[in-house]
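Just passing along the structure, written as structure tokens.
One protein chain omitted, others in place.
All chains are identified by letter, namely A and B, in their written order; residue positions are counted from 1 within each chain.
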Amino acid sequence: MSVTERTSKVIGTSQLRKEDAELITGRARFVDNITVPGMLWVGLVRSPFAHARINGIDVAKARELPGVVAVYTGDELEFAAPLFMAWPINDEVKNPPHHPLTKDKARYAGDPVAVVVAESRALAKDAIELVDVDWEQLPAVTDIRAALEPDAPIVHEEFGTNNAGSWILERDSPVPRRGPTAPFFDDPQLVKIKQEYRLARLIPNAIEPRGVVVDVNAPMGEYTVYSATQIPHILRTTLTITCGIPEAKLRVVAPDVGGGFGSKLEIYPEDAICLALARKLGRPVKWIEERSEGYLATLHGREMIQEIELAATRDGVLKAVRVNLTASMGAYLRLVAPGIPMLGAWLYHGCYECDAYDFQYTNVFTNNTFTDAYRGAGRPEATYAIERSMDALARELGMDPVELRRKNFIAKDKFPNYTIASGLTVDSADYHGTLDKCLEVLDYDALRAEQKARRERGDRKLLGVGFSTWNEMCGLAPTRVLAALNYGAGGWDAATIEFMPTGTVRVVTGVSPHGQGSVTVFAQVVADQLGVDYDDVEVLHGDTQVSPLGMDTYGSRGVAVGSVALHRAGEKIIAKARTLAAHELECAEEDLEFEGGNFTVKGTDRSANIKGLAFNSWTAHNLPDGMEPGLGATELYDPPNFSWPNGAHCCVVEVDPDTGSVDTVRYIAVDDCGVQLNPMLVEGQVHGGVAQGIAEALFEEARYDDEGNLVTGTMTTYLVPGPPELPPFEVHDTVTPSPTNAMGVKGIGEAGTIAAPPAVINAIVDALSPLGVKNVERPATPERVWRAIQEARS
Amino acid sequence: MIPARFDYEVAESVEHAIELLDGNDDAKLLAGGHSLLPLMKLRLARPAALVDIGRLSALAGVSNGSGPLLRIGALTRHHELANDPLVQEHCPILAYTAGLVGDRQVRHRGTIGGSLAHGDPAGDLATIALTLDAQIVARGPNGERTIDAAEFFKGFYETALAPNELITEVRIPKTEAAHWSYIKFRRRALDWATVGVAAVVESANGGIEAARIGLTNMGPTPLRATAVEQALAGASTDSVEAAAAKADEGTSPPADSFASADFRRHLSRVLTARAVEEALSR
Partner (left out) sequence: MRSIAITVNGVRRELDVEPRQLLVYALREQLGLTGTNVGCDTTTCGACTVHLDGESVKSCTVLAVQADGREVTTIEGLQSNGDLHEMQRAFHENHALQCGYCTPGMIMAATSLLKEHPDPSDEEIRYGLEGNLCRCTGYHNIVKAVQAVAGA
């Protein structure tokens, strides 16, 4: 066995991705690429109405179609329990049963009412059309405020209201806030502003549609579910609950997954239906979502009305922030939906000091597709409200928005571990530093000078600049906090590292990446830590048979929790290897230095390489007394705190006031995600996040008509921006390590999406401010911009 | 995603295509398929049969007759139109606009004949045909006829073509001498026009001699902004803005998720002024 010393570090370098080879050659294994012998195709019959009673379903014609194997209604396909909802935020929460196939009535356009099973994809499609449902259309409610009116149509009659429950920080938060806001809003000496923002409903649009394949071994009662999911582990547990198949008989595989952004952080009716069908028919089944179908059937995000009030001194010192949200749940409470607004609960005073803070929200049922986590989940909403409001306050006070931010930032010397006004403890930050860097890249003074010159010249195109200085809590999450918030699971994650006999390393992670590059990053972490070749590290994930424990990928937790778990498992391996090395080298453990894979007796040239130790631990011929064979370790890591990435973003726009068109001229992102394991991947995450944030600000909106029909029901009308619609990005960073974990990492997956929307809208409002415009609702479509100008003029 | 079942016939000749169409009222022609197939995939269209004329190579290509007309085969694809030297020379507005249709892949497949026959008021090439007073040559069981563009577009997705007729050629007046512009206002590059404005302007003695203004997506068919044309005829270049203010006269723009009818009216006025200015500057 060759023993070589590895000294070069790969952590912190932009290693190209291990994941790419199959993806660039068309050899990836996405769910729709999986075919199982004897497989049948599943199609869902969905409600064309947002709200309608089912008076009967005639499936005879569909059953008669040659090639159709089965057709079932909600009464004919049985489940052990409704779909699982994991976040009953408090005792107030109203959680209706969500049956995979609705039985009594449809509560949103797209609600599945029957399922067809056929020999081919095309035949399943044909059979859907032959199912005849006797609908009795009911009045629908799709507007959040209208849903709370006394005479509103009721989505779930058993509750007698569409109010799904409220959460109040003062009452429900496990940590106390700094103080109540009422005295400040009553103080006549203070300047007060009140803003209302409406956040449009969004459709996540992972480019891979969802899909499920269920393979079955009927005699053994064993099932393998291949699902385009972010959460194979959570899916397995919840499918056990819904379908009554024990976890030991249920293997869930997330194969290559084509993006998620939260849309695949869900337990969907189709997952349960396909599993139930495979059991009932004893045959493998497959369902692949069509895009337009997915616009109805896959979760939506964001939609809420925000009321936010700020109180500040006349010279711009922020004193109090008060927030009241009304959030759309859609027709049911999905997996973690009731808690999504809560993920922003402690963030609505942003990066700023204040003396008092109040926050509450109310969840509302409407006849729309259910909402749940979409990239950033709760945190983009918070950043939007406070960053728009800071600009509004600056205007009110006649201050430069940058100056107002600087004046109120929590100072760098308050960290580490500073308890902010909302009550949570922030690990580390240098808010002034990131903003300074952003301003430097931008050349702020020059830009303001150009803006002034253009305004004086009377240029048609209006130049505007907008900022967003943001922070977030990610690395979800410390389990004790989750428990206090009534969340239905832990926030830990699992990692196993195992040396193979020949010295290669097998890493099994409980997170389930789907584009993030975790396989590459985790290999970097392990290679450096254990002193083995980067190419000798194999990272496995996403299959409950390989990785039985895990909490999956969402909430920027891959690095912040998953890699830390891995690192701690690595520490255990090094400890064991050290004991073995001391045994072999006949020295005390304390006398050994570990570097580049070698344990060296201090002051000598006697050493043992970890690969050799791994081989010896496998043969187990000469182990210390009591040591088990093998060199491997598992860590279940529960983070002691959230991690708190932050940053300063800036957008420069040109607005054409005659057409309302907005052109993003520059976009600068300066983010601080702590220590960067792979800067190339960090940058990539920022790019994608910013793209989705700009899309949210300028393009995307799921619009419904009064009857509850989704009028942006295809990719031709729901506007995911293409390459010409987005600018190049100027991405920079600062590095403030997190003191919470040994690696100093924080997380970057959601940064861009959190930061970008207020930067863009603030820039538009800045451009239009000479015309008297103070707000443009998002997305800032040409028509909305034009109308805002007309209203300001009139 | 998967169309309903249909019968499929490959036309061996124009006559064969007509014969196949003539026998079946529910048959549709398939050329590039980029108007029809998207509708069929959503099952918004479900013809009983498709007659595939895509292999009739005689219907593709551009030729330069000796007269004032450019002859464009119905199966000429957008990408070819955009890059054809004859079109670029004699009818630059058509080449330019063809390059704005859909996206690159769509332009590799979509044909001018298919675009016009589809009768979509949001189609860019229909507006150009109308603006340039193109002639559409159609053949049916009773032979060939030539339809003026002004007579061709009858309503929303409705044209003067009989169910058993097909477009063989589009004849476009050469406009190399005129100033031109086409402004396609759209949210994303790959989208249909929210509003499009074509301007073809002939100038003389520093003023405007005549102008032709076409509008995309401002009613059930492509439209001419006749009030603007009248106001510009013989006018000075100072009067463009005032003339453009009449752009939406006689239009009935749709309201959809892209824009309200009011905003489309507004856009048509702004864009008409810009198109004429841009044309004059060219």
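Keep in mind that, in the parts below, contacts are C-beta pairs under 8 Å (C-beta built on N, C-alpha and C of every residue); 3 or more make two chains touch, one makes a residue touch a chain.
Because the structure is a prediction, the values reported are computed rather than measured.
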- Filtering A:His300, A:Lys437 or A:His514 for touch with the omitted chain leaves A:His514
- Note on the structure: Of B:Ser13, B:Ser63 or B:Gln105, the residue that touches the missing chain is B:Gln105
- For the full complex, which residue in B:Val14, B:Leu42 or B:Ala245 touches the chain that was left out? B:Leu42
- Note on the structure: Logged for chain B, residues touching the omitted partner chain are 1-8, 10, 30, 33-34, 37-38, 40-42, 50, 52, 54, 79, 102-106, 108-109, 188-190
- Hidden partner sits against chain A at residues 14, 16-17, 19-28, 30, 32-33, 35, 121-122, 205-209, 256-261, 290-292, 514-517, 680-681, 683-684, 687-692, 714-716, 720, 722-724, 726, 728-729, 752
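The rule is short, and it goes like this: only the chains that are shown with their structure count from here on.
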- Message: Measuring centre to centre with CA averages, how many angstrom lie between chain A and chain B?
- Response: 44
- Item | Residues of chain A touching chain B in the complex | 121-122, 125-126, 129, 290-292, 658-659, 699, 703, 711-712, 714, 716-717, 719, 721-722, 724-725, 781-783, 786-787
- Can you list the residues on chain B that touch chain A in the complex? 1-2, 4-5, 42-43, 185, 187-192, 194, 256-260, 263, 266-267, 270-271
